[in-house]
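Yeah, one chain of the complex is gone here, protein chain that is, but the others are all in their spots.
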Amino acid sequence: MRYLPHTSEDVASMLKVVGKESLDDLFSSIPEDCRVSDRLSLPEPLTEWELNEKLSTLSNAMAVSPDSKVFLGAGSYEHFIPESVSYLLGRSEFVTSYTPYQPELSQGTLQAIYEFQTLTARLLGMEVATASHYDGATALAEALLMAIRVSRKKKVAVSSLIHPYYRRVAQTYLHPAGYEIVELPHLENGRTDLASIAGMNDLAAVAVQSPNFFGCVEDLQAVGNAAHETGGLFICAFTEPLAYGLLKNPGSQEADIVCGEGQSLGIPQSFGGPALGLFSGRMKFVRNMPGRLVGQTTDLEGRRGFVLTLATREQHIRRERATSNICTNNSLCALSAAMYMSSLGGTGLQELARLNYDKSEYLKSALRKAGCTLPFDVPTFNEFVAVFPGGFDTTYQRLLERGIVAGLPLATFYPELKNHYLLCVTETKSKADLDALVREVTS
Amino acid sequence: MKEISELQFAEDVRYADDHEWARDEGDKVRIGVDDYAQDQLGDIVFVELPQVGDSFSKGDEFGTVESVKAVAELFIPMGGEVLAVNEKLEEAPELVNKDPYQGGWMIEIKPADPAEMEALMTRDAYIDMLKGL
Partner (left out) sequence: MKETLGTTGLILNEPLLWEKGKKGRSGFSLPRRDVESAPIDESLVGEGPDFPDLSEVDVVRHYTRLSTWNFGVDTGMYPLGSCTMKYNPKTNERQARLPGLAGSHPLLPQSLSQGVLRLMFELQEYLAEITGMDAVTLQPAAGAHGELTGMLVMHAYHQSKGHQPSKIIVPDTAHGTNPSSAALCGYRPVPVKSNEQGILSTESIAEIMDEDTAGIMVTNPNTLGLFEENIRAIAEIVHGKGGLVYCDGANMNAVMGVVQMGKIGIDVMHLNLHKTFSTPHGGGGPGSGPVAVKDHLEPFLPVPRVVEEKGAYRLSYAFPKSIGKVQAFHGNVGVMIKAYSYILSLGPEDLKKTSQLAVLNANYIKKKLKDTLYLAYDRPCMHECVFSDKNQKAHKVMTLDMAKRLMDYGYHPPTVYFPLVVDGAIMIEPTETECKEDLDLFIEAFKAIAKEAEENGELLTQAPTKPKLRRLDETTAARKPCLVG
């Protein structure tokens, strides 16, 4: 087997050195009643060529561009990824290296992640960003836990327009320690209803997502004011960071922690994972932040270099009192995002974000002209909700059979929103695709 | 790390067995960590101290001291209320390494029970204890 270089001579001579008769003898300290009694019941090994065929068959049983037109967002977005990024990500010195605990041999990863932290902080308008988390949902859970630690309060208010799966993850994380999550309802216009938090003074944080699950841009200034009135931290989450190439970033709106999903930044969707959790905050709370941090320093000869720093917050030193249990994070995805952001540049990001906005506005207006209702009246980015007439599910199923996914039915997540569909448009959809969709859904 | 004979032990303080010192300053007591502690920890990068007004009983954790690769809890050698904390340590935690008994002091307390000072070790008794470690 090509990954197992030992020949039978190698094995024989090494067994002699070790003083064992056979490979089985190496395990003599393991009691019999712990052993596998039979052969493992797994498929017989495939050659590389058989493996290629098998995986290609699986790949072909999936609906993806260009043969399919998938108008889904909801936390995972189809964006073009430059070949240069994919190519650079194949450099095995990045791929096959470990966490940079030995900085002298890992300056490539360390400088790249320092750059990633900087670009992320600038994108979100914050003072400091971490080296990555698993995804937007766990980043939000960590943000809530951090606010609870910092404020020593046990309650958080979370908008019902934060992605339903993010809220579920937050519940899972906060439940065992008995922390309370209060859910904020939404207004008719598609934004969060902040009325219920007025007068509360026991909140560790108030969290919203912007653009929210309906694609609507929240009034972040109002949220920030309301949050700070309660004495809690203002946490702004997001699932589509490209929005900040166009919209005011949450840092400029007084957010204390900004966290969310970075998959849009050059990471393939890959059925939802691996993703990229982005986490940023203020320097004054940095010692309470979860996640790895890379810092700049100098070596013995005064040359600039980078190291993992503030490690005393982390599990390998602080153990049960760590700010998080995170160890392996999503470093290669962070690297991918940095490569993407540097390829796009500041100018390119603004243009791409504007193009995304314009394409989804085009679809919105075309659907309106064709008689559809778009119930939420506030500005959106990439995603929006449309109401299709009753009985649309037959059309929806029919379109599926042709590889067209006409949005995400919202009734599973918001039972009162029957016949509401969340549609997503990015730069990957042409005008012809959008016109075709309008024809299909209104026929 | 140094040998015990290479370390300095101030004469005007008493010592706790986890390497804090306490100095009687009349109506208040000043507390810090000793030369052995700073030598063991290495370069100190951060000191977490309590707020003025916090109260502790003898043996309570009152803060932490961090080096690059380790965190050590600080246990108060005598109970009392915190009157002052050494704010210079925020910008210059290295004072604990360079000047552990003076510039690197950590907190000042109003002792709840001044007799607790007697229970702490004298310099000689403490050095004997270190030699036995």
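A and B are the chain letters, set down in written order, and residue numbers restart from 1 in every chain.
Assume a residue touches a chain if its C-beta (ideal position, glycine included) is under 8 Å from a C-beta of that chain, and two chains touch if they have at least 3 such contacts.
Computed from a predicted model, the values in this text were never measured in an experiment.
Student: Among the chains present in the display, which ones are touched by the chain that isn't there?
Tutor: A, B
Student: Of A:284, A:321 or A:398, which residue touches the hidden chain?
Tutor: Spelled out, the listed residue whose C-beta touches the missing chain is A:321.
Student: Among A:48, A:188 or A:416, single out the residue that touches the unshown chain.
Tutor: Answer from the full complex: A:48 touches the omitted chain.
Student: Which chain B residues touch the hidden chain?
Tutor: Touch set of chain B with respect to the missing chain: 43, 45-46, 66, 68-69, 93-94.
Quick note on the criterion: only the chains that are shown with their structure count from here on.
Student: Sort out for me which residues of chain A touch chain B in the complex.
Tutor: It comes out as residues 287, 311-312, 317-318.
Student: Within their complex, state which residues of chain B touch chain A.
Tutor: Of all residues in chain B, those touching chain A are 45-46, 66-71.
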